[in-house]
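The following block contains the structure, expressed as structure tokens.
A selection of the complex's chains, in situ.
Chain lettering (A and B) follows the sequence in which the chains are written, and residue indices restart at 1 in each chain.
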């Protein structure tokens, strides 16, 4: 019997029933990343057989596209132009080519980690910290990305839903349900376990590559449905990454906004990776006929920031 | 007999004698990273015994310090302030806390990779490409950081010179010489080999933590001396990282500027990691009594950019 779409009231009850507040102590800021142990990492390294590495990141470009909210910036401090004809004294003055880069990585286009300071529910973040600890002037003074300074290294598992269904991509508004995840597990012979980073492919980025960008806020997107939250909780995944912005759009929850964000980041302490590129990874998994791999995610050590652009790399 | 400090003319001859132009084909943009093979990566994964991970990155902060050239930026798009008292309609309008981040990662403070588009010599970059391919408007159209989209995964080796000498840190203007590297190899029972990422600790960052920032442009810094370039070439390292900006300051080469940058990036195609934090790594190596480890460097997929801020993570 397929999982029913939960009502808004049911999703709001998840805030209690799936809560990990206090589970790892009242001071904990790591949330579900506590599921990753040194032993888990050591076993993940044993998955490296061929030494092939694969990015899970989209490129970061400065173009304005339909899904741009804030245009990424790249401005050269110095270029290579004119260097072949610079007079000698100018040659000595000029240093390397370099640039300013700037971005709002949250949004619909950049592959990034959401820290547990990114979302709030009723004035609180994960583990009951008050939202006012994230200030305009000082930034995120708790639950911030620098907690991950030593990286996230663990087993990654890819569940490729379009492959399971024999389609190119899921359509806007469609949600991956728990039975989809379990069917993908069976089809691939893999079982999601404690401390895994679960990557769910919907094909959304493949559609973007094939047909150009749409604005998911206006035109919708697939994702794992919030109905999967109890399943994520039971399986004790450490992190969730998807090739969309990680919430089905639109959602019929007027009071919840991005429901999976709220339940994951606030109640479960489940860190998210938004806007992955899982295209090369899906090919690599198919080539190796293996849907598990060592996965390394190394966020920038940005102080007091609610996440980081990342380039997650899978190693086969 | 200790290595003599090479004259400027000798260093300029390195541009020919240490050149890797054409070594991996005329179209090659990877340079010394070609030394990393899948087998090398697979063996690196076998170095993971305990599953401990250690950052090699400094924090990225917005403070202005003595070594700031361009102040990093963090501006909140939305904060957590006021959320506990927002009226209901405002609660629904507000989304997650998020921010703009911006930086010039080249400089003296941010841990970053230099791509082979960062430096020029006589109007050319690595493998003979003209410097004018790096334009103000379009950025780096060759030798750019996105080449590393699949990450750098290999064996890392730390050579800890202050530990070898029993000092806290090397002093400004002091260069690590080849015999220092070999003495450190002997002391630690490790040999730098083809495809390794070599990390050299001078203690400069420890001094900064203990005594505050200085401006290396004015007040100098230690680093690996350019006299080590033939040694790097012979050992076929894939990348070099140091806890300084990777050139001794000051240097007696009026026509060369940052001599090690020029020889490494332009002639040898040797990618650099500047401004590492090797403090936790040095402790971890001492604790494990092991100066080799799996190392993962996952630059952001910034398009047409001359490098990337990174958080290199060592796995023991």
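Criterion: a residue touches a chain if its C-beta (ideal position, glycine included) is under 8 Å from a C-beta of that chain, and two chains touch if they have at least 3 such contacts.
All figures in this text were calculated on a predicted structure; none of them were measured in a lab.
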| item | value |
| --- | --- |
| Overall copies of the shared sequence [whole complex; 2 in view] | 4 |
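FYI, only the chains that are shown with their structure count from here on.
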| item | value |
| --- | --- |
| Fitting chain A to chain B on CA atoms, where both chains share a sequence, rotation angle to nearest 5 degrees | 180 |
| Mean-CA-position distance for chain B and chain A (Å) | 26 |
| Residue ranges of chain B in contact with chain A within the complex | 37-42, 44-46, 48-55, 57-62, 70, 73-74, 76-77, 79-85, 92, 95-107, 111, 114, 117-120, 122-123, 125, 130-136, 139-140, 146, 149-151, 153, 254-255, 257-258, 261, 294, 296-307, 309-313, 315 |
